[in-house]
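Report on one structure; see the data block that follows.
Complex shown without one protein chain; remaining protein chains in place.
Labels A, B and C are assigned to the chains in the order they are written; within every chain, residues are numbered from 1.
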Amino acid sequence: MSDGLSRRSFIKLAATASAAAAIPGCEPAARKLIPYVVPDENLIPGVPTFYATTCAECSAGCGVVARVMEGRVIKLEGNPADPISQGAICARGQSALQGLYNPDRLAKPHRRGGDGKLTAIEWDDAAKLLNDQLAAAAKAGKDRVAFVGAAQGPALDKVTQAWAQAYNSSRVIFWEAFSDEPARAAAEACFGRPDLPIYRLDQAETIISFGADFVETWDSPVEYARQFAQFRMPKTRAGGLSIGHAAYVGPRLNATAAKCDEWVAANPGSEGAVAMAVLNVVVTQGWVSQAAGVDVAALKTLVADYDPEKISAQTGVSAATITKIAGWFGQATDGAVALAGGPDPQAHLAAFILNAVSGNLGKTMVFLDGAPARATSSLADVRAVIDAMRDGQVDVLVIAGGNPAYTMPPGDAFKDAANRVGLVVWAGEVPDESAELASLWLPTHHALESWRDSNPRAGVYGLGQPVMQPVFPSRPLHDILIESAHLGAGTAGQAIAYENAADAVSTAWQELQGKIGASATPKQFWDDARRHGGVFQAAKENTVKLAPAVLAQKSPVPGAAAPLTLWAFPHIFLYDGRGANKPWLQEIPDPITQVVWDSWAEVHPETAKQLGLVKDYEGARLFAGINMVEISTPSGPIELTVTISPLVKPGVIAVPYGQGHTSYGRYARGIGVNPFAFLPEGTRNLAVNARKIDKTHKLVTPLGKSDMMGRTIIEAMSLNDLAKGVEPDFGEEKIDQPYEMYPPFVYAGHKWGMTIDVNSCTGCSACIAACYAENNIQVVGKANVDLGRIMSWIRVERYIRDPEEIKEGPPVYIAPVLCQQCDHAPCEPVCPVFASSHTSEGLNAQIYNRCIGTRFCENNCPYKVRRFNWYAPEFIEPLNFQLNPDVTVRGAGVMEKCTFCIQRITTAEIDARTEDRKLIDGEIIPACAQACPARAISFGDINDPNSAMMKRRDDNHGRTYTMLPEFNALPAVTYLRDVYQEKGKA
Amino acid sequence: MNGDIQLVGSFVTDGACAEAIEALHHAKIVSFRTFSPFPSEKIAEAVDEVRGWGRSPVRKFVMAGGFTGALTGLVVTVGTSWEWNINTGGRPIASITPYVVIIFELMILFGVLGAVSSFFFKSGLPAFEQSSGYRTRFGADRFGLVVQAAEGDAAKIEALMRDAGAEEVVREAA
Amino acid sequence: MNRILIPVAVLMFVGGLYTVAVSERPWDPRIGVEQPIPFSHRVHAGINKIPCQYCHEYARRSANSGVPPIERCVGCHGSALLGGIQPVTRPWTNDSQPPFEIRWNRIYTLPDFVRFVHKPHIWAGVQCQECHGPVETMDRVVPVHEINMGFCVSCHAQRGATQECFVCHH
Partner (left out) sequence: MAAAVEPSNIQLSYLDVDRTAQRVMAPAGLKYWLWVAFCAFLVALGGAFWTRQIYEGLGVTGYGQPTLWAVYITDFVFWVGIAHSGTLISAVLFLFRTRWRTAVYRCAETMTIFAVVTAGLFPIVHLGRPWFFYWLCPYPNERFLQPDFRSPLTWDFFAISTYLTTSTLFLSVGLIPDIANMRDISIGWRKKFYTILSCGWQGTDSQWRNFSMAYLLLAGFATPLVLSVHSVVSWDFATMQTPGMHSTIFAPYFVCGAIFSGCAMVLTLLLPMRKWLQIEDLVTVWHLDNLAKVILFTSLVMTYSYGTEAFVVWYTQDPIEIMTFTQRFFGLQGYLAIGMILCNCVIPLILFSPRARSNTVILFIISIFVNIGMWLERFVLIAGSLATAQMPSQWKFYVPKLTEVLITVGSFGWFLMNFSIFTKFLPIVSMTELKEGITWLRKAGRERHPYRKAA
């Protein structure tokens, strides 16, 4: 009871506090103080509590820590104890909060009447309706109940299965749009076990990725971004300084390719062929490792058809390139790894074989004992269920997650089938396309409100616990299932031992303890798991051998590529569309195209010329595409908005997944197109012909020009220069320390500074999402972004060069730009009212309540990192529950900017003072540095030469530079140059 | 003094008026005042000669105002900077160079205020009681010379004025 | 009389500015607010000498000092059976609100753009009374000082505490 009361009171406090927060200066804080009846001794109002749980946004299963204040979760941070995330978190993980606090979440159960109108009903009625129908279906015969949903972790999946059995059915589908089925199939073929291996990129010298965008969406992006950053660190190999060689094979230069040495522009769907060609070179050059113990003769016959010369017509990749990357792979003394992504089975097969024959099994690609079994259903099972539905063999269909109506190819097959089902029940958070098919809607808990477990890999058992009281009167999905089994399924149902999901999970953990033989008492084990967010053990590595049989089965050589191919790729933020209802993910620009709030079609300038499209990126607003083309697909013509970019292969129309929702909340509805709706099953590319139509639609981006114009903004230097220790020459004369008119200002105590390693930054934008979450930054929407009013304090700056034209260096420069906290801050002396001033700790302070909005500071800021509030921010209930109470919500008409997370700094300093100790290096971490998966950002005290941040500068002194040095603003942020290796050598 | 009556002479040109003044001066009659529609060099010179006036005292007030302003500027700028010691852009707390602008503007402001106020003060403005002898034409197109005199001297003075070219001379009680 | 007009005008101008200055009160004292419970700080803190932080327990640990949970009241005012002090004679809450959900009226409020944290002030040895006045002598709490920036800054200046804008405004 006290619990309930305290919850009510905090909700009230929350509401009032945030309402007041919306207008700083005008409104006093909450007028009422409502005490607890019995205080929770672990909870101090005003001091955050941290709960370890797991992230449910993708299958990587990172551990996260939820920062909870006054009972509201206000921020998600990586769980340092978790071996996968190791304290980092990606943009999608951060945005789980906006799924939790989404204003479009279903609050009550609804049922659809005959006229198709929805009416809210009570939980009991909903449950009764559901149970009756289920019981009837179960009576009618076997397998007349079907469940289609997303995998929710072993324990809960077991519950689902049990529920289905109780209703005398086995039709349970765990649907994942981008499933790991192809990889598992290939693994089964190669090594006789359908596990997924884990990769150790940091221990490789060469990485070749066949369509696997491992720093964006593939498999476990946070982990691989971290490993890749270590892989790219300049380190001494065989005497000389070297960085790993990386090549990305795919039709579009995405963020992953941007960080690789070589972007191998292959035709869509020909990654597998390229991989075989690489294998061919490796074999013919005799780089097959003896240790692998494979039958070279068989190999030779397998790859016979894939001679680089012969195949290059189909793949669109020159033999020279293939030979080069094959050379990197075969001659890597320090281990190499091939990764494969996408649905093409041949690519996975070839990648596994490559890793095997080059003797990297157990080194860079490792199979673990006790790897989790497949969590998602195979395509065959899915098809079976859909057919059954179409043939009217299913009476009740429960859709819970996965949004099959949106993600299942091809478009309408699932919908048609669903329409023949007697009762379609939808259980979820935000009503999506699948909900449109359902006649009964059940609101379920968000992952952060319910118990879960996860087992992303052997030895890693994540425990997801509810981190706050539910925002809406929803119920956990599995409580609904268990209850319906208990009530509706008679004795069969009573057989389910659990009372509810929590019960199921804790039981599963008791079993787990037995399995892994932990010595602690059950309670101890359970408490530790909740404290650490799971149990993490080193799993035993398994030695596998390549099955000779696989070398016998030859796959047909692909035909020549179509003149014009549409190729779809998962959006880095929206992924398969699940992110589309989260404003942060819509507003954070895609790292490469920088397009926001839209889906686009990238085409190469040549293709654009053939289609007669105007070259729209020479103006000041680069890439704000306006042309529209109409493409012909089996499911009718589709209209796409084109952005012309040299970063895609000619003859390819690259379209991101994730947009094109017809439902799924106010933020997702009616934006762009949905490639799932017209791409055939099991592939991501489709030969189309396109024609220009005289319709225009504006793609919006916060980006101006993409040409750096030789200014010192983001720099890259060659490995040789770094080895020789010479400063790279960019044609501008060096600026030596200029004459100072005034004596320098002395910073006695701390002086905060930052070091950002451009070489590590992958442009994943986790820092931006973290900043939005930590600092109450408002989302302004498409129209305002177009007017140049995006509010993010930190942005991922990206500049491109046409890959055909450049001789040396990367084609894309990516680095985060935030307030440089200059000592000679140009923004400060121009402010007439001291709203912008410098603290004694070297921070460039912006005092919101003193600001009168002359906007002089931003005009004078060379880095253009200040942001002005053009409107009063609006945080739609309950999104305002997420606001950080330590940070002012800025009102209309004031300037705001990055503060190095001053609220964290002051809190830490107060703690240190009250505990009468010095600040510990690393005690203060700004949100961006904390989130960064690649660990590109480090923060610390410039006055302390032993701080990790300063050490990083010293260790890489050859690479340090500051942005726009000619303005002598003396930034506190130092960048480390990107490092590339000359195309000539290697 | 012996101002029991006054003679109001009006002239068409300022030259004539000035001559009359000089004539009166020779006749040792100095208790007069003039009205003119616009500042006339000739009349001014004549009057100055009679009264032995130097340049107008307004200058001194303006000087004082200017100094006060400059000082105020210096005190306000430097003083308020030292109140808080806020570091902006690594500049010195009290950086005089930019303050010169403020000091200059305040100097001008106070100088101007000095000028205007002293002008009002010295020329007896605002004054809402009509001084006798003023004719509206003296504001328009005639130059007036009003002489205070004893009954006896009236004839002589009138003659002098008419010789100097007075258009008309009127006697009236002072 | 006109000679005085100008000085008067100047005076009025300056006076006007001064009124503007004083009229800026980001913090408005709420004098004589009636609380839902006839609670007397005089009786508790004054006569019975209960230390402030016995009830406002979070002051030294957090930003907000916190209002005592009802458990804390019952601890002393429990029924005679529990050996508590004799229970209060007056009704606990007025009828306008559910029992056990006391809606105290805030006396001290700060605007949202000021971040005041009790913790460091308590640790720095600042007495509660220095800001809140002699609460132990008041039946109904009345603000003594106007908690505005001038008040904070002057004390910070005296004690040589930080005077960074950024520490309180962020």
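Quick note on the criterion: contacts are C-beta pairs under 8 Å (C-beta built on N, C-alpha and C of every residue); 3 or more make two chains touch, one makes a residue touch a chain.
Because the structure is a prediction, the values reported are computed rather than measured.
Asker: For the chain that is not shown, enumerate the shown chains it touches in the whole assembly.
Answerer: Visible chains that the missing one touches: A, B, C.
Asker: Which candidate, A:Cys851, A:Ile902 or A:Met950, sits in contact with the chain we can't see?
Answerer: A:Cys851
Asker: Could you please point out the subunit C residues that touch the chain left off the display?
Answerer: Missing-chain contacts on subunit C: residues 17-18, 20-22, 24, 148-150, 153.
Asker: Kindly note down the residues of subunit A that lie in touch with the hidden chain.
Answerer: Touch with the absent chain occurs at residues 619-621, 702-711, 713, 732, 784, 787-790, 795, 797-799, 817, 826, 829-834, 850-856, 858-860, 862-864, 867-872, 892-895, 964, 966-967.
Asker: Across the whole complex, list the residues on subunit B that are touched by the chain not included here.
Answerer: Interface residues of subunit B facing the absent chain: 33-40, 43-44, 47-48, 53, 55-56, 58-59, 62, 76-77, 80-81, 83-84, 86, 88, 91, 95, 98-99, 101-102, 104-106, 108-109, 111-113, 115-116, 118-120, 122-131, 134, 136, 138-141.
One rule holds for everything that comes next: only the chains that are shown with their structure count from here on.
Asker: Averaged over CA atoms, how far is the centre of subunit A from the centre of subunit C? Could you give it in whole Å?
Answerer: One centre to the other, that is 46 Å.
Asker: In whole angstrom, how far does the Cα centroid of subunit B sit from the Cα centroid of subunit C?
Answerer: Computed from C-alpha means, the inter-chain centre distance equals 63 Å.
Asker: Identify all positions of subunit A at which a residue touches two or more other chains, and write them in rising order.
Answerer: 834, 837, 840 - these are the residues of subunit A that touch more than one other chain.
Asker: In subunit B, what residues contact two or more other chains?
Answerer: 84, 86 - these are the residues of subunit B that touch more than one other chain.
Asker: If you look only at subunit A, which of its residues touch subunit B in the complex?
Answerer: Contacts found on subunit A: 742-745, 822-829, 831, 834, 836-838, 840, 970.
Asker: Write out the stretch or stretches of subunit B touching subunit A in their complex.
Answerer: 84, 86-92, 95, 98
Asker: Would you mind writing out the residues of subunit A in touch with subunit C in their complex?
Answerer: Going through subunit A, the ones touching subunit C are 5, 8-9, 20-21, 23-39, 44-47, 834, 837, 839-840, 843, 845, 847-850, 886-889, 899, 902-903, 906, 910, 913-914.
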